[in-house]
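This report refers to the structure that appears directly beneath it.
Here the complex is missing a single protein chain, while all its other protein chains stay put.
Lettered A and B in written order, each chain numbered from 1.
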Amino acid sequence: MSTSVLATDNLVLHFKKNRSLIDLLAGKPPQAVKALNGVSLDLKKGETLGIVGESGCGKSTLARAIAGLYKPQSGDIQFHGVSTSSNKGAALREYNRRVQMIFQDPYSSLNPRLRVGDMLREALSVHNMRPPEGIEERINELLDLVRLPRDAADKLPHEFSGGQRQRIAIARALSVEPEVLIADELVSALDVSVQAQVVNLLLSLQDDLGLTVLFVAHDLRLVRHVSHRVAVIYLGSVVEIGSASGLFAKPKHPYSQALLSAAPSLDPDEKGNQIVLSGELPSPLNIPSGCAFHSRCPMAEPICRQTKPMLRGHPESGQVACHLVDPTHN
Amino acid sequence: MMLKRLLPHKTQMLVLLRPGFLVGLAILLGSLALAIFPAAFAPFEPNAFNYSALKQPPSFEHWFGTDNLGRDTLSRVIWAYSVNMQMAFVATIFALVIGVTVGALVGYYGGIADAIFGRCVDAIITFPFLVLVIAVVAVLGPGLTNMYIAITLVGWVYYARLMRAEIMGQMANDYAAAGKVMGYSDRRIIFRHLLPNAITPVIVYWMTDMALAILLGSSLGYLGLGAQPPQAEWGVLIAEGRNFITTAWWLSLMPGIAIVLTGLGFSLVGDGLADLMRPRG
Partner (left out) sequence: MTETKTDFGTCPRLLEVSNLSTSFSAGTKQLRAVDDVSFHVNEGEVLGIVGESGSGKSITLRSIIGLSRRYGQVSGEVNWQGNNLVTMPERDLRKIRGKDIAMIFQEPMSSLNPLLTVGLQIGENLTEHTDLDKRGRKNRAIELLEMVGIPDAVNRLNDYPHQFSGGMRQRVMIAIALASNPKLLLADEPTTALDVTIQKQILKLILDLSKDLGMAVILVTHDLGVAAQTCDRLAVMYGGKLVETGNTREVLRAPQHRYTMGLLKSVPENIEPRTQLYSLPGTPPSLLNLPLGCAFAPRCAHAVDECSRAKPPLVGDAHQVACFNPVNQGQTPIGAA
């Protein structure tokens, strides 16, 4: 649990918006969706790092950037201590093999015209995971692994339910024997009664195969259940990171506190502490200065408007980016 | 291999039994048979003069009548199938292949190539199709081969535009992203994953386009820019009959009917294929 497998270093990713001709003539500055604004994280071997935040906070962008689907403007992703920014050709493909991703929507992440067997066969043969004569056997093993019947290989994706499709996606990701698995909202498209099946599968596969998992989700209960550590993201920056037990028991950043208390409890009498955040998430086109959360923070002080707080270690545990809980500013 | 994956599911096969599709298919198969074996069906030589039977109306001996040189119109219409069906295929297939490839690449990579492509399309589409083709033929000179070149030069743009839009639509699905994460090459993602899912509208458009190609080809033939007389070609036949439209209506009408019928066949089959190749049940 100590060696770093994958680390992001000050990752910045902005999506430029196309300027209309009128804006161009009016000399308006180009706008950009500031999805990631300096994210530094560190995934340790065998752990699950949970990423939570509201929609538009950049958590999916982060997942996709790490999977290599987006190229960050600046910052670096290091895999086993080696920068991946200059990866090309074979090195890029090898990185892709070792860092796999499972997508949120199992209805769009599987090619509707490929039979499950062909899908797995393709992955196995492109990366030469098995000699040609061993491929059929491996397909059966993979289907067993994700607890699907073996005759699934001859079927097309539309013949499966959402939960089964997500198992197929997991089988495909595992076929290339990755070290890191990025799960972007793994179960949020699934029915509640099916979610537990898939979560259980992920947990046992992780233990059996020693996978390192980045678990991105908006369901806080789920993140707490599967994660060793959790990072809370707000408008493209990590505001707090720490052990799952510590962070959920005693969140320190005001945003973490509000977020956790907003998740409705199953107990009608457990109302949580009644922090109701005023206002809504500011547009990522136009992120507030200083601490991005100051516009909604019930405790904001003048300094919050001016200086962006850095992530700093908290005496109890984890790291927090807040002027007000940072001991050096007290 | 690709065809296997494009083709359908048991339940979708029911489309094949629809009367519209069956009629269309019958027309096309019949046309194809006539095109490949005209000699087997034509009662006379298409270019054999018969001065004892000039401009005869349809009769038991000459079903479609004869022209001013005594040539049997039915035989000429049948022999024209070879040329006109060839037109449908040759004038579109290169446009299809070029258009699909360019459209897929441009749609997948986007960026500058896409911007340049967009401008080219705008420029070409501004002109009416026929005017542009005539302009190209005028430069290259009349004749079938030059006509094919002209139609391909203009026609690929329509395929490319359609393909680009379809590919971009498919890219919104995560299976393309999943392919990248799996470490697949761009070529594999484009041609094995995206293309089979994006090609259906192109194939359907191709069917209509083949009908259009026949129309265009015979229009050019009529204008003297395509097939050259005495070759039997529907446009040429109609042009030849033009001078006798009041005295020998069958000369222009019969090839006209052949054009309409073949066009109908392509459309009906196109509709059926659209239903047939939709993914999922």
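Please note the rule applied: a residue touches a chain if its C-beta (ideal position, glycine included) is under 8 Å from a C-beta of that chain, and two chains touch if they have at least 3 such contacts.
Worth saying up front: this structure is predicted, and the values here are computed from it rather than measured.
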Since one chain is left out of the picture, which of the remaining chains does it touch in the full complex?
-> A
Of the listed residues A:37, A:175 or A:195, which contacts the missing chain in the full complex?
-> A:195
Which of A:125, A:161 or A:289 contacts the chain that the document leaves out | A:161
Hidden partner chain, touching residue among A:10, A:55 or A:306 | A:55
By the document's definition of touch, the residue of A:170, A:226 or A:321 touching the omitted chain is A:226
Which residue among A:10, A:125, A:204 or A:289 touches the omitted chain?
-> A:204
List the residues of chain A that touch the chain left out of this view.
-> 48, 54-55, 161-164, 191-197, 199-200, 203-204, 218, 220-222, 224-228, 244-245, 258-259, 262-269, 271, 276-277, 280-281
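Note that in this section only the chains that are shown with their structure count from here on.
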For chain A, which residues are in contact with chain B within the complex?
-> 64, 67-69, 92-97, 99-101, 103-105, 108-114, 122-123, 126-127, 156, 158, 169, 172, 176
Enumerate the contact residues on chain B facing chain A in the complex.
-> 5-6, 9, 172-175, 177-184, 188, 192-193, 196-197, 279-281
